[in-house]
Structure formats: structure tokens, C-alpha cells
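Removed from the display is one protein chain of the complex; every other protein chain stays in position.
Presenting chain A:
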Amino acid sequence: MSQWILRGLRTGIKSTRYPEHAERAMGVSPGFPVATRRTEQEARALVALCPTRALAHAGEELAVDYRRCVHCYRCARADAPMSWADDFERSAVKPGGKALDGAFERSIHILVVDAGDCGACLNEVRQLNNPYYNMHRLGFFITPTPRQADVLLVVGPVTEQMRVALEKAYAGMPGPKCVMAVGACALSGGVFGPSFTAGSGVADVIPVDVEVPGNPPPPLAILHGLLVATGRK
């Protein structure tokens, strides 16, 4: 057993210093396209490239709907490419939604529901427990039961076969409760929905409070979403 204790000590502290300090390591985020002014012709060409209608333009003004972006990089590799930023702080309280009030903000329990995920969002949520992100240090914990949950973290477009389970999990949570929709699928159906079996996001089924865009959102983006959900960002 002693070898593990030594190995643990020798590894040292790996945790990011986010949110107190910016995280500058390579590869922590896939980034996002950034809207800039273009000629109308360029803007139209970029909008036509987007498979999920995440881009729109009015004349020369481009707009990006981050909830729809699935990181296909088509606009980033166009002849007149979109500019790309490596930031990840794109979570926001949805209009009509509500972040948790300040009570118990350092003891927030999260129930994770996979409602038709492709595995990536879920894997990124899993990374929150790894030493690099270590969400416990910020007072976030995974809970096994809706009865103890403050935050319902949902990934996936909500498949028909998961809908009842999701509704039951939501109904089983005591108030005040906060629903976080994580990833492009959970926000807009992504590449899968809407269809007869996949919805166009969590908001079709239960009210969503915080939206975390990305396909998948990297762990830091989900961490940012949790801070938004507790009113700390």
C-alpha cells in the first residue's frame, strides 16, 4: 500500500487554479467561432457551410448561436475562415431560468442524467472528478439520488426512451432546484434531434435554468456552468 501513498505524494498538486486564475494549458478547450464583421458575400458563404444553423447573418453582421455549434470546423476551414477563440466561459442562465440562491453554495449536490448522450459530454463530466479539475475543492459533489440533489445535470437530446426517467428524476428533486443542460444536444438537439426518437433539447421536457454550450463542453466549461448555476460567476 505504501507505494500508492508515495506515488500520490510524488505526483504533487495537479489541480487547475481556475476560477481564481485563468487556465492557460494547451488543449483544455476546443474553442468556439467568434462573430466578426465580414463582407456580405463572405458572411453568406459561412452561414451556408454550417450544418446545424449555428451561424446567421444580417447583412455584414455575423451571429453565432453557441447552443447549436457542434464543432465541425467547417467555418474555421473555409476560404475566408471564421476567427476562433479558445475560451470556454460561455455558460449562461437561460432567459426565464434561475440560478440557485447563495444558500449552501459550497455544498452543491449534482445528479447526472444521461438522456441520449454520445459519450463525450458524459466523459467530460467524469473528468470533473479527476485531479486536474477536482470539483470537490469548489464544493460540488455527485449524488446518487434525486432526493439529495440541488442540480440536475442533463446531457443528450432526450430520447423518447429516457424521457420518463428524466421527468421522474426532476420530479423527485426537492426545491430549490436548478437544471443544467450540458452540450449542444441538450440545448438544441445537436446533430440528432428533433426526430421521432430524439427531442430538440432538455427544455422540451423540463424547465432549464443554465445552458452550457459545446460539443462536448470541456470540463472547464462545465465547471463554469456550475459556478453560474450557483451564482458565483
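Points to keep in mind about this one:
Here is the rule we use: a contact is a pair of C-beta atoms (placed from the backbone, for glycine too) under 8 Å apart; a residue touches a chain by one contact, two chains touch by 3 or more; residues count from 1.
By definition in this document, contacts and distances are computed from a predicted model.
The chain that is not shown carries the UniProt protein name "NADH-quinone oxidoreductase subunit D domain-containing protein", picked from "NADH-quinone oxidoreductase subunit D domain-containing protein", "Nitrite reductase large subunit NirB", "Glycolate oxidase subunit GlcE" or "tRNA N6-adenosine threonylcarbamoyltransferase". Touch with the chain that is not drawn comes from one residue among A:R17, A:R44 or A:R77, which is A:R77. Considering the full assembly, A:D117 is the residue among A:D117, A:D150 or A:E211 that touches the omitted chain. Touch with the chain that is not drawn comes from one residue among A:K14, A:R37 or A:R106, which is A:K14. Residues of chain A that touch the chain left out of view are 1, 3-5, 7-8, 11, 14, 25-31, 51, 70-74, 76-77, 111-120, 122-127, 129-133, 142-145, 156-157, 159-162, 164-165, 169, 190-198, 215-216, 218.
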